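As you look at this complex, bear in mind that one protein chain is not there, while each of the others sits in place.
Note that the chains take the letters A, B and C in the order they are written out, and that residue 1 is the start of every chain.
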Amino acid sequence: MDSFFSHTLAAILTIGIISFLYKDNPLYKFCESLFIGVSAGYWFVQQYYANLLPKLFDNLGITRMLGAENVPEGALQKLFLHGEWSEDLLYLIAGILGVMMLLRLVSRIGWISRWPMAFIVGSISGLYFITYFQSNAMRQMQNTILPLNSFNNLVLIVGTVTGIIYFYFSKEHKGLFGAAARVGVYFLMVTFGASFGYTVMSRMSLLIGRVDFLFGTWLGLVK
Amino acid sequence: MNPDKPKMGFFETIANIDRRVIFLFVGFAVIIPVLLSFSCREEATPIVQSIFDKIESLPEGSKVLMSFDYGPSTVPEVQPMVDAFLRHCCEKNLKIYMMALWGTGHNLISESMEDIIKEEFPHKVYGLDYVNLGFKAGQQGLINVILTDLKKMYTTDALGSEIDAVPMMVDIRNLKSFDLILSMGGGFPGIKEWVLFGGDPGNIPVAGGATAVSAPLLYPYYPRQLLGLLGGIKGAAEYESALIKGYPKFKTYSHPGIDMMGPQTVAHIVIVLFIVIGNITFFMGRKKEEEEKREGGALK
Amino acid sequence: MKTFSYSFIFYCLLGLILLATTDGLAQVESSDSLLSPLLPPSEVIAEDHPGDAGGAIIVRWKLSPDEDKGITGYEILRSASPTAEFSSVGFAATGANRYVDANTEDSLTYYYKVVAIDADRNASESEISPPVRSSPQWFNFHLLNLLIIGGLICGAVIYFIAHAKKGKKFFLRKIAGLEAVDEAIGRATEMGRPILFIPGILDMDDVQTIAGITILGRVAKTIAQYETKLNVPTSRSIVMSTAMETVKEAYISAGRADAYSDDFVHYVTDEQFGYVAAVDGIMVREKPATCFYIGAFFAESLIMAETGNSIGAIQIAGTAMPAQLPFFVAACDYTLIGEELFAASAYLSGEPKQLGSLKGQDVGKIIAMLAIVIGALLETFFAISGSSFFGSLAELVHKLFSIVAS
Partner (left out) sequence: MRRQIPLIITFIVGSVLIISVFIPHKPFGQLGENFSVYFDIIAVFAFILGAGNLLRVHGNRIYRKHKDWPYSVVTVAGFTVMMIAGLFKIGGSPGITGDLTEPGSMFEELYMYVFTPLMATMFALLAFFVASASHRAFRAKNKEATVLLLAAFVILLGRTPFGVKLTSWLPDPLSFLEIPNLASWIMSVPNMAGQRAIMVGIALGVIAMALRVILGVERTYLGADSE
């Protein structure tokens, strides 16, 4: 594409999105609609080439059946051509679950689509159970077990413990317990304030990048 | 007529200012400095200066491993750091070994080689002064392996030459052969993995640069496990200034970090001013409506 | 005879050459050891790496007594037979007395040697280790602590669920964000404006999305009782399917199957910012009275919450993304922080079984706090008194919570 044309196109789209800050307008609506369409199309294609092809078709050997010869034989070829069992054949289960998902469209047997959902939710629950437990709970607790020989360690331990007290559900936050929970809230507030203050910084560089594009790359006004 | 009345009205107007006015201020705070190429002086803070001093202290021919652990989306923030590190190492005649833990890092190495080394230091020779080891999958596992045996993973360089045919690779055995590891990126895998799986077990100094968002997560490692850290554009700008201070000739080179700090600083000041004004107007307004003060709360 | 003599001469020569070389080598070695008498590491033991899927062997040794005399590290050599040639498998730093060879075949027997090396490349070999084989295990004992503590917490949760089933009531503190749900829905009904529900931008393979969908189910059940329009744009297809199913059932169970429409839930795009552009558009055009942001969020959190604020909507957010919490706290009326997000659907359900699980969760908190406080006190006593009793106790607590990367 001609670079002035393509830059102008990109600049119009940039201005279109920024114009939303003033108010909703036809140019923004156009950019928004275009963005939705193009990005949905983009991910559709990406899903096909980055997930379906390598993860299902290559492993099963469907890519090869479709005529790609530089791809090694998959599980189906191994089974039917050589009579060998291959672990990759298990990907067929994923394929079947995927097809079950599509059965939503057939209202009579649409309930089958709950099976892949149950599979997903069950496995996520199992997986996250362990990963969160290890890296969020155990590791953080271990890191907090420190000798109380410095001010910083004291603050760290008091902050962590009172913070946990704030989340305590089954006891009313009253009296000493309530006071501890309030200290916990202050620690949470410092945490929120600090991350907010810190992020402001990196958000600016994005805007500078766009301004630089508009006035520098497109209009050539910078240096 | 009560002279205070119109004043309160004024504060109320400010307190309920149309957000578009704020947007306008932020817009100008960025556009004007960009157009005027306004920049301000940066002083290197200790966390940045310590990296500069370390590279400064390395004797000629020392080996520096640079790991490109970022992708296109963070290029605006991370590339200035990479450029500054590369220039400093080239200037000090250090041997540069470039690799990537991120798949996207591969192209970024080639681009950095073209834009900085070949362009600005044309006398440097590939294979003698710098080498591109390319991307290898394995994340922290890769670091773990090359801690003991680098050539097990890297049998060739990124251009496909036999690894022992690259002169500067001959006396490289493992990570401990390097005098410094620099990791640029800050996501996963990145600096943290280099510290935990490379620097700590191998007792090799590790430093690097990270995006502003990920830098806070790395502070706990400084200074014991992490020699120094460039956090976001500000870190890059500080390093560029340290470089210019030490080698005035770099003043004429591009310094995107410093360039971006100008608009950024102005924008920050605008935001700080808005917070201050917001609070002043709030307190002025509260005098008037004492009864409302116990309502609400940030956590509510 | 001729052949004999030729081969005889050949073998003699070969023998001479070999003799010469080995002799020479021996000389080099002995002269080396004269120059720097580097003592080898001793007691090399190799054993199967415990708690893994096979394919790894741990080699341990006693450090060379010359550890401080400039040893730069230990090279680990391996062979399939004590008499065959040994080849290098890895390198361990000075002071290290173990190495994991993660590249073994379970069907083979291996022998190991450890070589101390100094800066001048002098080397000194240990004795050969006894034979070893790697094998997979059925239980990873490194994770025993995980099993114990995890078992305790799970046990508590299950115990209180069972307890609650029998009708035991627990006290539960109020969570402001959840108290406000009914009010927020009522307000939308009064104003005749829709309710917007954003279940985060990640797919169903994130546990926060699952929490978001369960809360959507509870919220939809309340909405179904009013004549209020619900709008759920999603950025993932599976989330869309699940959300549709959930909302539909909520309407059916509220006895309002007639009021349900498939248009409530719709897919927009997988692209993070494309999705935000669309949500912002929906907000300024449909002017929802109430916005829920419940699930996993990234940078888009503030864009949506600020736009929602500008149209004057009541906003209730909930996420476990620590980096986005401050933005929701700043821009929304109510925020469910981390754990509160996961507890919310149990709260909203009001079912005793679900509420019981929250009580079980609190047992986990008590364990965490006790561990931190006791561990810290033990560490402090150890630091002050130097007593090995406290030292070993403190180490025990540390070990209890340590995760060994396998």
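Going forward, a residue touches a chain if its C-beta (ideal position, glycine included) is under 8 Å from a C-beta of that chain, and two chains touch if they have at least 3 such contacts.
Everything numeric here is computed off the predicted structure, so don't read it as measured data.
Undergrad: Using the document's definition of touch, tell me which of C:38, C:250 or C:400 contacts the absent chain.
TA: Among C:38, C:250 or C:400, only C:250 touches the chain that is not shown.
Undergrad: Specify the residue from the set B:19, B:118, B:251 or B:287 that touches the hidden chain.
TA: Touching the chain that is not displayed is residue B:19.
Undergrad: Touching the hidden chain in the complete assembly: which of A:81, A:106, A:127 or A:179 does that?
TA: Residue touching the chain left out of view: A:127.
Undergrad: Considering the whole complex rather than only what is displayed, give the residues of subunit C touching the chain that is not shown.
TA: Touching the missing chain: residues 51-54, 136-140, 143, 146-147, 150, 153-154, 157-158, 161, 203, 205, 207, 210-211, 213-214, 217-218, 221, 236-238, 240-242, 245-246, 248-250, 252-253, 263, 266-274, 276-277, 285, 299, 302-303, 305-307, 309, 320, 322, 325-327, 329-331, 337-343, 345-346, 349, 351, 353-354, 357-358, 360-361, 364-365, 368, 406.
Undergrad: Residue-wise, where is subunit B in contact with the chain that is not depicted?
TA: Within subunit B, the residues touching the omitted chain are 17, 19, 22-23, 25-27, 30, 40-43, 45, 216, 219-220, 234, 265, 267-272, 274-275, 277-279, 282-283, 293-294, 296-299.
Undergrad: Applying the definition given at the start, please give the residues of subunit A touching the unseen chain.
TA: Those residues of subunit A that touch the unshown chain are 1, 6-7, 9-11, 13-14, 17-18, 20-21, 29-49, 51-53, 55-56, 63, 66-68, 70-71, 90-91, 93-95, 97-99, 101-102, 104-105, 111, 114-123, 125-130, 132-133, 136-137, 140-141, 143-144, 152, 155-164, 166-167, 184-201, 203-204, 206-207, 209-210, 213.
Throughout what follows, only the chains that are shown with their structure count from here on.
Undergrad: Using each chain's Cα centroid, which is most distant from the centroid of subunit C?
TA: Farthest from subunit C by mean C-alpha position: B.
Undergrad: Distance-wise, how many Å sit between the C-alpha centres of subunit A and subunit C, to the nearest whole number?
TA: About 16 Å, centre to centre.
Undergrad: Please tell me the distance, in whole Å, between the geometric centres of subunit B and subunit C computed from their C-alpha atoms.
TA: Those two chain centres are 27 Å apart.
Undergrad: Give me the residue numbers in subunit C that touch at least two other chains, ranges are fine.
TA: 323, 329-330
Undergrad: Residue numbers in subunit B touching 2 or more other chains?
TA: Correct list: 213, 298-299.
Undergrad: Quick one: which bits of subunit C touch subunit A in the complex? Just the residue numbers, please.
TA: Spelled out, the residues of subunit C in touch with subunit A are 145-146, 149-150, 170-173, 204-207, 210, 238, 241-242, 245, 268-271, 273-274, 277-278, 280-281, 284-285, 322-323, 325-327, 329-330, 337-340, 343, 358-359, 361-362, 364-365, 368-369, 371-373, 375-377, 379-380, 382-384, 394, 397-398, 401-403.
Undergrad: Inside the complex, what are the residues of subunit C that reach subunit B?
TA: Interface residues on the subunit C side: 72-73, 88, 90-93, 99, 176, 306, 310, 323, 329-330, 333-335.
Undergrad: Touching subunit C in the complex: which residues of subunit B?
TA: Per the stated touch rule, the residues are 19, 148-149, 173-174, 176, 201-203, 213, 298-300.
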